[in-house]
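What follows is chain A.
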Amino acid sequence: MSRAGALALKQPPEFEPAAPRAAQEGPVIAAPVIAARGLSLTYTTADGPVHALSNVDLAVAPGEFVSFIGPSGCGKTTLLRCVADLEQPTGGELTVNGVGAEAARLRRDYGFVFQAPALYPWRTIARNVALPLEIFGVPRAERRERVAHYLDLVQLFGFANKFPWQLSGGMQQRASIARALCFDPKLLLMDEPFGALDEIVRDHLNAQLLELWRKTAKTVLFVTHSIPEAVYLSTRVVVMSPRPGRIIDIVDCTALGRERPLEIRESPEFLRLGQRVREGLRAGHAYDA
Partner candidate 1 sequence: MTRRAARIGLLTPVALIGGAALAVAAHRSGTAGAAGPGFWLAAFLVWLAATLAARDIAALEPRTATGRRLVRLSVPLLFGLLVLVLWEALVVGVGVPAVLMPPPSAIAARFATALPVLGADFVQTCLKSALPGYVIGSLSGLGVAILADRLPVLGRGLLPVANVASALPIVGIAPIMVMWFGFDWPSKAAVVAVMTFFPMLVQAGAGLAATGGIERDLMRTYAAGYGRTLLSLRLPMALPFLFTALKVNATLALIGAIVAEFFGTPIVGMGFRISIEAARLSLDMVWAEIALAALAGSAFYGLIALAERVATGWHPSVRTG
Partner candidate 2 sequence: RAAERVTLQLKWVPQAQFAGYYVAQAKGYYKEAGLDVTIKPGGPDVAPPQVIAGGGADVVVDWMPSALASREKGVPLVNIAQPFKKSGLMLTCRADTGIKTPADLKGRTLGVWYAGNEYPFLAWMAKLGLKTDGSPGGVTVLKQGFNVDPLIQRQADCVSTMSYNEYWQVIDAGFKPEQLVVFRYEDQGVAALEDGLYALEPKLKDKAFVARLAKFVAASEKGWAYAAAHPDEAAEIVLENDASGAQTEKHQKRMMREIAKLLDTSGGRLDPADYDRTVAILLAGGTDQPVITRKPEGAWTHAVTAAEGQ
């Protein structure tokens, strides 16, 4: 019932620096968190099949931060949903943390931030954020503490008792981020989490996320449309092309190091990486035409 809860219990909201994780630095050497081989997914619709994913190969090592970027409708969400065992691939193999996607889901290995906020309208913001904690059997007092902490993190503290429809679009999105973070999953799947946020809040949350990632042993799969954001946050950026959705480039960003001040975004290395991603994106669009 509460394996994730129990696990989470050991890490109070004030994250102490986790155990040294130097051994995990090198990519794709440790047992991969995500291993996809020839992954394909075709939706059958009334007017013919839609090839959302085609022959995707990907391995993500523990502690990696992988961003996905690609034209609208290229299969990013679908890929994340496969990892989360919310879609059944129609071909290929996929393991998550060494087991099948379903087993991983049942072990509560990950937290998912959906592209839409998906808040329950009958729960207040605080109770929406508390939902996974309730399910994982976290005791009430700790629940309250964590909810407060994460609402604070996403700058929604004063809105704990509001209902979702009383919040602006960006605020709803932030509430859903807090909901995914609050039970401290080892693997984070985030689908355009910062899409509806202004630059300042976005920078703030980028920094918070990066810090969280650095301090805890999280692996993050992150979908975004912002090239700078992708490069700034990631150890690798995966560029995809649409119909059939496939990977056309993987840009390694480890050269930027783990400590990334905001200013790094003006460095030539950063701009170079960004340019490479942009070219991949453009190439992806060319496929589309």
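The rule we apply is simple: a residue touches a chain if its C-beta (ideal position, glycine included) is under 8 Å from a C-beta of that chain, and two chains touch if they have at least 3 such contacts; residues count from 1.
Here is how the candidates were picked: all candidates are chains of the complex that A comes from, given by their letters.
From a predicted model like this one, the values you see are computed outputs, not experimental measurements.
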Complex member touching chain A, one of 1 or 2: 1
Contact set on chain A toward candidate 1 in their complex: 81, 84-86, 105-108, 110-112, 114, 116, 118, 120-122, 131-132, 134-136, 163, 165
